[in-house]
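Please read the structure below before turning to the comments.
A protein chain is absent from this complex, but the other protein chains hold their places.
Each chain carries a letter (A and B) given by its place in the written order, and its residues are counted from 1.
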Amino acid sequence: MQPVILWTDALVFALVAAVAGLVLFIRRHEHLCAPWAGVAKRPMAMGAALVLAVFVVIGLLDSLHYRERLPDSPPDKPQYSVEVLSAFDALVGPLRTQQEKTYSAPLAMRLYAKEFVDHDGVAVREYPRLKYGGAHLESEADRRADLVRRVLLGGAQGLAIALLLLGALAAWQARCSRQSYGEWLVAFGTGGLGWPGRTVATTLALIAIMLAVVIQLASGYHVLGTDKVGQDVLYISLKSIRTGLVIGTLTTLVTLPLAIVLGIAAGYFRGWVDDVIQYVYTVLNSIPGVLLIAAAVLIVQVYIESNPELFDTAAARADIRLLALCIIMGVTSWTGLARLLRGESLKLRTLDYVEAARAFGVSHSRIIGRHIFPNVFHLVLIAIVLDFSGLVLAEAVLSYVGVGVDPGMYSWGNMINGARLELAREPVVWWQLGAAFAFMFTLVLAANLFADGVRDAFDPRVGGRR
Amino acid sequence: MNILLKVEQLVTEIGAARVVDGVSFSIAAGETYALLGESGCGKSMTALSLMRLLPDGGRIAAGTVALADTDVRALPEYEMRSVRGGRMAMIFQEPMLALNPVMKVGDQIVEALALHRGLSGQPARDAARALLDAVGVPDPVRRLDSYPFELSGGLRQRMMIAMALAGEPHLLIADEPTTALDVTIQAQVLDVLRRLKAERGMGMLLITHDLGVVAENADRVGVMYAGELLEEGNRADFFATPQHPYSRMLFEALPRAGGNGRLATLPSQVPKLTEQLHGCRFVPRCPHAAQRCRQESPGWQTIGNQRVRCHFAGQLGDALPQATGEPVTSQPAMPAADLLRVDRLAVHFPIRRGLFQRTVGHVRAVDGVSFSIPAGHTLALVGESGCGKTTVGKALLRLVEPTAGTVQLAAEMLTERNLASLRRQAQMVFQDPYSSLNPRMRVADILLEGMDALKVGATAQRRDAVARLLKQVGLPDDAGGRYPHAFSGGQRQRIAIARALAVAPRLVICDEPTSALDVSVQAQILNLLKDLQAELGLAYLFITHNLAVVEYLAHEVAVMYLGRIVETGPAAEILRAPRHPYTQALIAAVPRLDGGMGHKTYLAGDQPSPLNPPSGCHFHPRCPHASAVCRQRYPEATQLGAQHRVHCHWVAGQPVQSPAA
Partner (left out) sequence: MFAYLLRRILYAIPILIGVNLLTFTLFFVVNTPDDMARLQLGAKHVTPEAIERWKVEHGYDKPLLLNREMQGSAQFTDTIFFKHSAAMFAFEFGKGDDGRDIGNEIATRMGPSLAIALPVFVIGLLVNVSFALLMVFFRATYLDLWGVVLCVVLMSISGLFYIIAGQYFIAKLWNLLPISGFADGIDAFKFVLLPVLVGVVSGIGSGARWYRTIFLEEIGKDYVRTARAKGLSEVRVLFRHVLKNGLIPILTGAVVVLPLLFMGSLITESFFGIPGLGSYTIDAIQAQDFSVVRAMVFLGAVLYIIGLILTDLSYAWADPRVRLQ
């Protein structure tokens, strides 16, 4: 096994480290903690955060890439497969490898297309049985009973896990707050915890039950069917999570430095600095976003195609295109936040505490660092969470236009793009589209609800605090 | 007496807070009832409860409000609407915010006329014009078509009053109607209100924090504290013998002439209204508090014509110092050298127009101002808003780049190059204690900022300096580790003062440091400033519009009008015998506690825009003594005493008097 670190992997883990560092920093400053405590008090935001956490865990697992050693390569000179896998692939092994011939409906036992099947020497044209989906059953009549059994079993397992988690949570929380176990549970039951314990527990239980049921079903069937080449749609949908998350986060990573530096500089220094920065962002803004992205993506494509030697695997090539997309979207989308920060800095620079600092002759960089930036940081944060969902949605549209991620990459946009023409088929192949939209909707809705909570807690205008 | 409004046991809650708690009072027709109290005591909420206009989350929990024979609380909403603006109207504090910015004021008045008098079209316009005449708006026909932003503060408030009068109300509720206005404009507006009340026989509920406004306008007074009414009585009785310790404190905290006496201050803070409160609410701040006060909420007791809620009612003696008439004790002029010498300082802001943004003119915010401050002295720079006094302060510290003029600090000419030396010797305290401290910095870091930037003392010593500074301004030792939001307005202002003192300056520019504070807190800050001056020999440039503060603190006064100093001299002399007509009007406009209105002359009109100042003497359009020469030529300085100078043709033309005859 040979670990592979793609560009986006490195950046994703750098981002994780940065977030961890920020969390530690915030924990040590009570005034920074306070709004987060406000977020934690909102049931909607906490439920959404849990759902987001599930997505993030899957995305992170999917970011630990490696190449398998070829079984027949010599031990002293190992050779590795060209296929780049991830920890997530290893975890869901069969999901990836159990490929059918072509389309099959969710939980089906037969293919979606007729074929000639050899029945005791007679070739009959019919819907053949699937290679893996429901293959453990003798007769199709048993399918319903088997499905019910698996759902019930999964549900029970999920519930058990949820209760176990709740017990552990109760034990831990009770110890933290020096209460008895019972007291804590009463407080939990009556909603007197000071944080939305019941919502968190319910969401957790729902997630656990759903995961367990899906795991139970997936071990025997294609839960969401298969696509044109017979690949499991559930697997594709799950793999697409990473793409969505990478686009939603890394793009912001590109946006932030540009928006913060240029926005604050324009607002704080005014004069010619402001003129130049405003000129740059008016120029960028005046070009229709999709066209600018399209132009830039085409260029990256040309670059990749004329320098094939730089990328040893298809994954590396797709990855560099993903990264390029993030950078391009970042470069085209910093203007909104920069404008907001410019306006805020213009206001802040006239405040008395900035004047007081100037009266001491404090340097510009120090004033920006200590007086301006900390007081616009909440806007940056709100922008990050608000932009995230928009970026995830944008990926689908861009992939449809043909300037999104690499066509070989797993992404919801590619799924939709590949499946929309199949709607014209009779009967309709709906599950691929449905799965892509459902996953995207869940992620975006969770992100939006979380963003709402963050905005309410951080924006003083809505929060009503001085 | 014809009782117009009767409020009984009114309780109003906003969320969990009982902002009004068992308030009862009544107002007769033709009577002005003043509700007096500091910010947050519930007086505005009482008024909004009467109108049933409480903010979201607020509700009247108990009590009755009877307007004549109508039970206001029991009215359904649609009937309440005809009461609002009809029988009972209200005007608000901030006339700029209280008027719809995108609607012509005429339309806003007509809207009320249509609703309550069924007028529309030309009759409505005529009625609106009549209303503007009644409130003394010049050129009313043109003004009807103005937008609020085109009007001055005084005119806006007159428009508000006209709008309130449109429904011919029996009761007018005025919520701090003049707090946002300059003192000369305040005098005009209060005069209008008094006149209208008398003409129309309205009852008036006047909500204010200003004892002077009460003294000149009220017939009866109620004092509110922490949601409760504490004392009630006729104006004359109340001003002669305030009964409640809190009322007395309000009087004693007022800055008075003389300077030798310290102002009375209130320790601690107003209790939180979300908590269950036992006993008298004033206990934590009361010097007379006894065990009984903590346990038992005092009931009403009657003393003569006054009612008071205090266990010690009538037993506290007549310890009230006479608020007025005390002679001004002028300090002997100390032979100190000038610390600051400002010569013909000017700040002009360019106005750009046209295709290429050429400069077509200048706003002369500060236009050739000269003064000097001896070490250890206080110079008060007085004037109405927009006269350029704050710009002078900022230009001295080079927060605004001066256009012309020289500044000499401690015998050193200030130029671009020696700014560090300027910054070590002169610092500033700002007006708003909320915007002057960075909410994201610990207090210790705030205090260290200046020392770090100017490299005052060794790094190790700076930490000790923080502790010393906190002690010096009377803050607890642990304050350094906390963030500004943990402190009240007065405490924040102490932090701001400590920040200025951190670099051990010799001159502190105080820009209205107490105008955002309640009177009891103002007293604390003024005391502190005076102590620090005595202790450290500081010189103050005290920028203010509050003449009472000037009387208490300043040695010299400079009066500014439209970017220029019109009169300057020793504080005692100027306040007692002002010579410039503007100074005279300014001093006359301040409401007096004795309520003696006599025959005041009010200054007509508004301060013109510095964009386009009047020719000749800037003051001539408003001056009662203006003559032809005033319109043509700006007057030269006339020396009236050793230090007393005035720019006025009228004064110059008078025979020389011996000063303070």
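What we mean here is this: a residue touches a chain if its C-beta (ideal position, glycine included) is under 8 Å from a C-beta of that chain, and two chains touch if they have at least 3 such contacts.
The structure displayed is predicted, hence computed values, not measured ones.
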item	value
Of A:95, A:109, A:416 or A:435, the one touching the omitted chain in the full complex	A:416
Residue among A:99, A:157, A:179 or A:301 that touches the chain left out of view	A:301
Touching residue (missing chain; options A:6, A:95, A:130 or A:440)	A:440
Touching the absent chain when the full complex is considered, from B:18, B:84 or B:309	B:84
Subunit A, residues in touch with the chain not shown (by the definition above)	279-280, 282-283, 285-288, 290-292, 294-296, 298-299, 301-302, 305-306, 389, 393, 396-397, 400-403, 416, 420, 423, 428, 433, 437, 440-441, 444-445, 448-449, 452, 461
For subunit B, residues in touch with the removed chain	51, 53, 56, 78, 81-86, 89-90, 92, 94, 97-103, 111-112, 115-116, 147, 149, 160, 163-164, 166-167, 353-357
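By our rule, only the chains that are shown with their structure count from here on.
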item	value
Subunit B residues within the subunit A interface of the complex	394, 397, 399, 419-420, 423, 427-428, 430-432, 434-441, 445, 449-450, 453-454, 483, 485, 496, 499-500, 503
Touching residues (chain side subunit A, partner subunit B) in the complex	30-31, 351-353, 355-363, 366, 370-371, 374-375, 466
